[in-house]
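Report on one structure; see the data block that follows.
Every protein chain of the complex appears in place save one, which is left out.
Chain nomenclature is as follows: A and B, assigned in order of appearance, with residue numbering initiated at 1 for each chain independently.
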Amino acid sequence: MKHTALFGSVTALALAASGAMAAEGDTLKEVKSRGVLNCGVNTGLIGFAAPDANGNWSGFDVAFCKAVAAAVLGDPAKVKYVPTTGQTRFTALSSGEVDLLARNSTWTFQRDTDLKLDFIGVNYYDGQGFMVRKDLGVSSAKELEGATICIQTGTTTELNLADYFKANNMTYQPVNIDSNAEGEQQYMAGACDAYTTDASGLAATRASFADPENHIILPEIISKEPLGPAVRHGDNNWGDIARWTLFALIAAEEYGVTSANIEELAKSSTNPEVQRLLGTTDELGKMIGLDAEWAKRAIKASGNYGEIFAATIGEQTPIGLARGLNAQWTQGGLMYAMPFR
Amino acid sequence: MVSYPGVDNPPFRWSMLIYDRRYRSLTLQAIVFILVMLLASWLIDNTLRNLSAMGKTLSFDFLFRRAGYDIPQQLIPYNSDDTHLRATVVGLLNTLLVSLLGCIAATIVGVVVGVLRLSSNWLIARLMTVYVEVFRNIPLLLWILVILAIFTEVMPPPNAYRGENPAASMILFDTIAPTNRYTAIPSLGMTNPPGTIALGREGISWAFVAYVAVIVLAFIGNRLLRTRAQRIQDATGKRPTTWWITLAMFAVPLLLLTWWFGLHLIPPVLRGFNFAEGINMDNALVVLWLALTLYTGAFIAEIVRAGILAVSRGQSEAAFALGLRPRRTMSLVILPQALRVIIPPLISQYLNLTKNSSLAIAVGYMDLRGTLGGTTLNQTGREMECMVLMMGIYLVLSLLISGGMNVFNSRVKLRER
Partner (left out) sequence: MSETHAQTVAYVRDTMLPPAPPPVTERGAIKWLRENLFSGPLNIVLTLIGLGILWLLVSTIGPWLSHSVWNANGMADCRKIIAETWGPDATGACFALIKHRWNQFVFGFYPAALYWRPVLAFGLLFLALAPVLFSESRRARRIVLALATVLSFAIALVLGAPMPALAGMALLMLAWAVLIEIRPAWALLASLVYPLLAVWLLWGGSLWSEIAVLAGFGIGFGVWRAGARFGLFAVAAAAVVAVLWWLFLAGPVAAALAGMLPLRLQPVSSDQFGGFVLSITIGVAGIALSLPLGIVLALARRSDLPVIKLLAVMFIEFIRGVPLITLLFVASLLLNYFLPPGTSFDIILRVIIMVTLFAAAYMAEVIRGGLAALPKGQYEAADALGLDYWKAQRLIVLPQALKISIPGIVSTFIGMFKDTTLVVFVGLFDPLKAMADTIRASFEWKGAYWEPYIFVGSIFFILCFGMSRYSMYLERRLKRDHR
């Protein structure tokens, strides 16, 4: 009797906790009926996605989750953050555990095709760099012959590192680490001469040191790391929603729509592009299965792209990243939203 | 099924499948079998449907593609141009390496601690009890992390060995340098190398072959010597002294070989960022090894203690009465009997240690899970294939270990008549 009793409770748990059984292949419907967006994020990378002492998530990637939740469900708080490791992230997406993966993942050919993911755009243009202690006397990555290098497993950086040293005919000793926290620990203790990861991650890590001035990030950027959110391959409508939410955030910055002036602009703006974006004229939202004000809600959630950047990883934050490549195309950067028409 | 001679079996009726105890068991088994098969086919069908919905097919081709990543600790040559298959083999060998080292060291620790726990020395017995309880009741993962932290935080970086007044100095006559990356130990060098046998990319040095041959020969010689000594003892009652012949049989050829090849130790030297020349034992390996040893050692100590206590007191009293000294009593009377109690649980501890070596993930040691189940899985996105392969390998490994140990167990087992 006890045996069956416990099994029943599992069934109950399954029904209660999962919201179970959703239509195959229609993520939008599934998310709406569930009422919550499952968003895959990093297990903890300050600035991009990290929980605070109360378990509230914040960061650059988290802000995108919130924007999508606001667009689809009307409430930026209706997100369930699923922490994923470098190892489990793509499977979490392809197995349907998460609807959207916003976990600073690099867009590569193989991931886009063979791994059956769809990257919906780039929200951060990054590149892999090296951080070393100043007293090591190294000023270029080319001088790292024979060095011990800390590297996170399961990332593209691991492959880039191997390629870079091979191309330059140098040797190195990798120290494999599992998380950024562990990488910092090893690097700080001097267990590796250099720490390599995306330059943004290096900046975030360096900023958190007690003595950032004693560490330098070497000038070489050895790879292109376009980081972007990804969705499952095959559900084009859901992909469109995620893609255009991202574009809405970028376009909003371009047109000067901020979370502060958005209500006002929605009423009074004369710019036809802004009107279309905010759903004042034309109902673009209908074409992707949402209502007219989807983009307005998405922008209101945490502000436009520039606001999110400034609030989470920008120069005013401890992480202190400059916009660089991630400035608007009008400012000499690569952020370029497709026209809302 | 029981049948009685002389009693005619009644003709078969379908209802007998349920009501006749002879047939009911068959019915039951058939039903269970069908249910299990249905469950299995349901699972497989789901899997295939899920995979096809995602546009994935099951294929092991990826094993032959370029791996593209480096592995810090390797027993056979490997670089990033090699295939995933080779990376898997490197990982498997790393698993075997740490398991083997762990089993040996844990057995030593376990036996020593188990015996010391029964020591009449109050302090030592208490210390050992504390060790056993503390290690048994705290998760292995914590020990791995703590030992890792000790190694990275407390050991000096290689840089500390540099300069006129280094902050750290090498130990054991400047031959071993513990650092927070690896422990640099001397490597073996030969001034007169005899060449190697090429076997694909690996080579086996003739010197190695020569050493193995000499040792094997010496063992055989020693065996012959001892049978001869036994014969003489049986015939005359006096056993000729043989230990010096044995010693000579082992030592002389080995020394000769060493002299001939000019075998010597090459101490590690600091070059560039790191120590070179010597062998750098990766800290990931050392940490994992230590943690597995100390953790499993605590369990083995309990097994050893229980085994010794299981030998009845009369045995040791009888041995004392015969005039055996404590040490001879231990080795001739108590241990052989205790071994029978000790070995079965010891086997399962070895199995546990092997399986626990997969916690290498916490220190970044590239074992089977780190290569096949980690980076390869992640880079190729073939989770189904990788997981199936990895679990299969672990399963075979476990079955081999338990099979081998069971053979050993049946040899020391008490033959009851």
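Everything that follows uses one rule, which is that a contact is a pair of C-beta atoms (placed from the backbone, for glycine too) under 8 Å apart; a residue touches a chain by one contact, two chains touch by 3 or more.
Just so it is clear, the structure is predicted and the values come from calculations on it, not from any experiment.
Residue B:Leu142 is the one among B:Leu38, B:Leu75 or B:Leu142 that touches the chain not shown.
Only one residue in the set B:Ala160, B:Met384 or B:Met405 touches the chain that does not appear here, and it is B:Met384. By the touch rule set out above, chain B reaches the unshown chain at residues 18, 25, 28-30, 32-33, 36, 43, 46-47, 49-51, 53, 116, 119-124, 127, 133-134, 136-142, 145-146, 149, 153, 351, 355-356, 358-359, 361-362, 369, 373, 377, 383-384, 387, 390-391, 394-395, 397-399.
Listed by residue number, the positions of chain A touching the unshown chain are 1-18, 20-24, 43-46, 50-55, 80-85, 87-88, 91-92, 95-97, 179-182, 184-185, 188, 208-210, 318.
We adopt the following convention: only the chains that are shown with their structure count from here on.
Taking each chain's centre as the mean of its C-alpha atoms, chain A lies 42 Å from chain B. Those residues of chain B whose C-beta lies close enough to touch chain A in the complex are 53-56, 68-72, 79-81, 149, 152-153, 157, 159, 180-181, 271-274, 276, 280, 283-284, 361-362, 364-366, 370, 374-375, 377-381, 383. The residues of chain A lying in touch with chain B in their complex are 24-25, 86-87, 90-91, 94, 110-111, 114-116, 144-148, 153-154, 158-159, 161-163, 166, 172-178, 182, 185-186, 189-193, 232-234.
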